[in-house]
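Down below is the structure, laid out as structure tokens.
Note that one protein chain of the assembly has been removed; the remaining protein chains are unaltered in position.
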Amino acid sequence: MGKTMEIQLDSAALVTPQLLRRLHATRKRTVSLAKPLSEEDCCVQSMPDASPVKWHMAHTTWFFETFILERFEAGFKPFHPAFRVLFNSYYNGIGEKHPRPQRGLLTRPSTDEVVAYRHNVDTRLGKLLDGLMRDGSVEDSRSAAALVELGVQHEQQHQELILTDLKHLLAQNPLFPAYTPRTDGSAAHAAPLAWQHVDAGVVQIGFDGGGFCFDNELPRHRQFTEAFTLASRLTTNGEYAAFVAEGGYRDPALWLSEGWEWVRGNGLRHPIYWQRENDGARWQEFTLHGLQPLDMQAPLLHISYFEADAYARWAGARLPTEFEWEAAAAREPGLSQLYGTAWQWTSSSYAPYPGFTPADGAIGEYNGKFMVNQYVLRGSSLATPEGHARLSYRNFFPATARWQFSGIRLAK
Amino acid sequence: MGKTMEIQLDSAALVTPQLLRRLHATRKRTVSLAKPLSEEDCCVQSMPDASPVKWHMAHTTWFFETFILERFEAGFKPFHPAFRVLFNSYYNGIGEKHPRPQRGLLTRPSTDEVVAYRHNVDTRLGKLLDGLMRDGSVEDSRSAAALVELGVQHEQQHQELILTDLKHLLAQNPLFPAYTPRTDGSAAHAAPLAWQHVDAGVVQIGFDGGGFCFDNELPRHRQFTEAFTLASRLTTNGEYAAFVAEGGYRDPALWLSEGWEWVRGNGLRHPIYWQRENDGARWQEFTLHGLQPLDMQAPLLHISYFEADAYARWAGARLPTEFEWEAAAAREPGLSQLYGTAWQWTSSSYAPYPGFTPADGAIGEYNGKFMVNQYVLRGSSLATPEGHARLSYRNFFPATARWQFSGIRLAK
Amino acid sequence: MGKTMEIQLDSAALVTPQLLRRLHATRKRTVSLAKPLSEEDCCVQSMPDASPVKWHMAHTTWFFETFILERFEAGFKPFHPAFRVLFNSYYNGIGEKHPRPQRGLLTRPSTDEVVAYRHNVDTRLGKLLDGLMRDGSVEDSRSAAALVELGVQHEQQHQELILTDLKHLLAQNPLFPAYTPRTDGSAAHAAPLAWQHVDAGVVQIGFDGGGFCFDNELPRHRQFTEAFTLASRLTTNGEYAAFVAEGGYRDPALWLSEGWEWVRGNGLRHPIYWQRENDGARWQEFTLHGLQPLDMQAPLLHISYFEADAYARWAGARLPTEFEWEAAAAREPGLSQLYGTAWQWTSSSYAPYPGFTPADGAIGEYNGKFMVNQYVLRGSSLATPEGHARLSYRNFFPATARWQFSGIRLAK
Partner (left out) sequence: MGKTMEIQLDSAALVTPQLLRRLHATRKRTVSLAKPLSEEDCCVQSMPDASPVKWHMAHTTWFFETFILERFEAGFKPFHPAFRVLFNSYYNGIGEKHPRPQRGLLTRPSTDEVVAYRHNVDTRLGKLLDGLMRDGSVEDSRSAAALVELGVQHEQQHQELILTDLKHLLAQNPLFPAYTPRTDGSAAHAAPLAWQHVDAGVVQIGFDGGGFCFDNELPRHRQFTEAFTLASRLTTNGEYAAFVAEGGYRDPALWLSEGWEWVRGNGLRHPIYWQRENDGARWQEFTLHGLQPLDMQAPLLHISYFEADAYARWAGARLPTEFEWEAAAAREPGLSQLYGTAWQWTSSSYAPYPGFTPADGAIGEYNGKFMVNQYVLRGSSLATPEGHARLSYRNFFPATARWQFSGIRLAK
């Protein structure tokens, strides 16, 4: 997610006022996410895997400028020639790109200039799409609508990354600053863990029906899953704290060999945002509301694949495959927290579905390029924008990624 | 392969004269593999992923000493206390182990001492097994037979690694020394490439029937494969040379993103053992017979997953999944070079089969420990010992591994 | 420079209105250096060796708060407890410090808060020193005066680093932003290069006379220098461009062995801030006024020791020792550009003078700690604050440091 741009552009939908409203709302939400932040917060990059908020704001704008305005706008001229390199993420077909680990060195353009860039592109885009609605060809309207939809989905992905990357940045600061104040004082309450059984059989996997999907969700195809059971809810902080307390990070028998090297090489002893209170007796957790006591009933977050796998082994269970997850989520009641809580690691390596075909040209250039040494996560997280999640959605990250809003749903 | 020791020990077979003959033949073959080598050839380690020949000779002996003699021999005393650490590979349950990258620093014990170690253990093992045949309990005889079988299989794996690692070592030497002289002067002749079709359906995957298998081949279970076609033979050097000549190593569009970084970061331009002749016009290949002209009709060898995947994309095809490979190999005539030529990369990440259960104790300790960020290879290679290959065998290596006897069978 | 805090605190001077004016002017100048910069410019760190402008502003304030207010102010309370860690640079005696490579992650405190920190400390410091002037003991007044002097010198060092580090940051940006507009349109004109002869003899080296010096300039002692000649002026861009044009970066015979590895390992072909114009025919140079045509008559800047040494060898000369530099600068007319142009590399490894004694306690804690694998630079640069340079001043950097305002004066 946020690393690839996989899409089917053969949609039959036209540009409509509804689409424009979605576009407008999405664009507005990105800016509102940055509201509580200073210019400095928006500019700095905490590690090569993360990007600055300002870069996300500019890159999502670059996307609309490059793939829609440049194609459809009469007499197109880029807002700033250098932005084509600075805010290109990976589209080799488009030309040069600025090195990812140096995104945080771009103190110029300023956040204000990036906001101006957003306004400029939004205005021109509005004018262009209005024109297409009034008197554009059906073909142009279809192409533009598909690209707008893609741009909206793309920007939604980056909205989640804005929160993810920002959280990582703020966590590096010994002052542990809050992004927003905590408003909800109520503690979580975890339901008892139950196991949902699914019989063996051939299941249909992949996107089905109308609307948007990324091309890694296609084609819809068949898989056979042997009988399995899936946990009714996500693993809680309290359950994981027991694993930590009982030496989970010190026992090589619980870890994949490569995971154990990673744990030892980095001296890991607990999840990335956990820390002991001063007296050492209790856990605290860094959150977007600053340091908070660890809520033992709340779902565990920010866990790597290696940690999820080790925990599952310790718990006498395992991680589900992505096919098991999708089959159960499609059919079974009794599963809670499928969406909107935490991305759920599966044991499935990210791979193409049978018959997978990448789209043509620049947008499809990197389709499937990440299908190696990454693991699929399913569901969605509390940081995923409203309306972005769906049953067939495939998120993916390397086994060491800890800074995502990722959690654990066990299987047996 | 060679990195894990996965076995089912519940065999019902007893110690028999036939088993002893297999043991003896296997042990003898290991020593004969080292015959053409000097002590120096046997001692040096060319990279952390490879081990010295002497280490392989000692480690396979350590296996029998530790898992059979120590358990069954009355008044057991180790041949040398330090060898328990020096020649332990990864069995944490057995105790400390010598760091893998430093195996090549062990100029002592000498090759002669290791040969003496082999003789000593072989003699004691023969005596022990003779005794078990004569007057051992059924239970002991079964256990010992299963462990001998495992030790034989284990040693066979290391026989392939001896050739693999030795080839890598000799290739580092600008003198390009030959392991053995070339005796066969006949050139290869590749059959025309045909495509075998397999219908969609549920297939049985995993080991079936009697005899030995590793536990990663179990349990036998069902998979669904959509219709596919598989290449009738392996990719040849000539076919791959066309990929190289047409800029295969210079076009990022052909590579997985991580593969492209690997290619650029290491400045790769051709397979590991290829090099240009002095005039630059023709390819040579380093072989166990020294530098040889590249045989364009012969099967391509020593290719990484990244290279195999890029070649397949360039050729308008893809790599098969391991289930496709096994399903086709089980049912279809028309496939040549399944075994005894080159391990064949599949697009399947190495993962446990549904219901997989690791064995207990030290031998099973690391079962499944490598099931992350590795890709499955099927079939077997020209370096695989006679009788070691089978339909359900799962070899596995990381996507960057180039020094194995690995090749390409395309799918569509 | 900027990395050590070496001082003699046994001055007999008292706190005076003149000292307060110097303090005030120095503190004011730091803030004015940041005037042309945005908050983002002040926050970002371009490499581990450089620090953000905001950090320099806070650290110099921390110095006064920690070493003067904490000692002399009745009822002292730190402005912010966390700042004691965040803005400590290396004084282990004072407690923990924030890791240097992570200084750029501190988006909080904001630049505004740091300016408020400066105002707060300045106000309290003014009040304290006024009180000491009116009715402090002679002992307290002397101690405080020495510490104020040290704080002023320390802040002057950081003023140079602000410009040095900022230049490096802006140079990473493909927009090549200017810190200030270029006002001076006149081109430089280099005088002909002459050689000043100095006879062999015993010379006095080290600080002599009243006023402030760092303790690495003491004790004054004797050295013997054989007869030598020193270049009357610094090497120009044009002279160095000839070295580049004639293959200076491609000939290993010109470089120290370690320097050659550094050149090859980093693919270096010219000084850090040079680049070819688009047509490749002419050099441009990144400056604090943005990209500018390279002025061939102007003194060469931003050169490492390795580059300086290679150039000298190519030019049939060598770098002077620091004793030669000081002896010539002390006695000889005929030398221009000694101060205020570029720090001048010497061939002298940074080492203690005979009889060197570090000061006691936190301020002296790290005295001499950097006296290994660094080379001495003499003189001062155009970025050195007025009044900070002197004959015996010893700046020092590792042989690879390129981002300082450093140049070349040849010797024979």
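A, B and C are the chain letters, set down in written order, and residue numbers restart from 1 in every chain.
As a working rule, contacts are C-beta pairs under 8 Å (C-beta built on N, C-alpha and C of every residue); 3 or more make two chains touch, one makes a residue touch a chain.
All figures in this text were calculated on a predicted structure; none of them were measured in a lab.
Q: What are the shown chains that the omitted chain is in contact with?
A: B, C
Q: Give the residue, chosen from C:S46, C:T60 or C:Q223, that touches the chain omitted from the document.
A: Looking across C:S46, C:T60 or C:Q223, the contact with the absent chain belongs to C:Q223.
Q: Which of B:P78, B:G131 or B:P177 touches the chain that is not shown?
A: B:P177
Q: Among the options B:T107, B:T123, B:T180 or B:N266, which residue touches the chain absent from this view?
A: Only one of B:T107, B:T123, B:T180 or B:N266 touches the chain omitted from view, namely B:T107.
Q: For the full complex, which residue in C:L256, C:L291, C:A330 or C:L382 touches the chain that was left out?
A: Reading the full complex, the residue touching the unseen chain is C:L256.
Q: Out of B:V44, B:L319 or B:L335, point to the residue that touches the absent chain in the complete complex.
A: Candidates B:V44, B:L319 or B:L335; residue touching the omitted chain: B:V44.
Q: List the chain C residues touching the unshown chain?
A: 90, 92, 200, 202, 221-226, 228, 252-253, 255-259, 305-306, 309, 318, 347-349, 351-352, 354-355, 365-366, 369-373, 399
Q: On chain B, where is the contact patch with the chain that was removed from view?
A: With respect to the unshown chain, the touching residues of chain B are 38-44, 46, 82, 85-86, 98, 102, 104-111, 169-170, 172-175, 177.
What we mean here is this: only the chains that are shown with their structure count from here on.
Q: Report the chain whose mean Cα position is at the greatest distance from that of chain C.
A: Farthest from chain C by mean C-alpha position: B.
Q: Quick one: how far do you have to rotate chain B to sit on chain C, C-alpha fit, nearest 5 degrees?
A: For the C-alpha superposition of chain B onto chain C, the angle is 180 degrees.
Q: Suppose each chain is reduced to the average of its Cα coordinates; what separation in Å results between chain A and chain C?
A: Roughly 45 Å, centre to centre.
Q: Chain B to chain C: how many Å between their CA centres?
A: One centre to the other, that is 59 Å.
Q: Can you work out the whole-Å distance between the CA centroids of chain A and chain B?
A: Once rounded, the distance between the two centres reads 38 Å.
Q: Could you list the positions in chain A whose residues touch two or more of the other chains?
A: none
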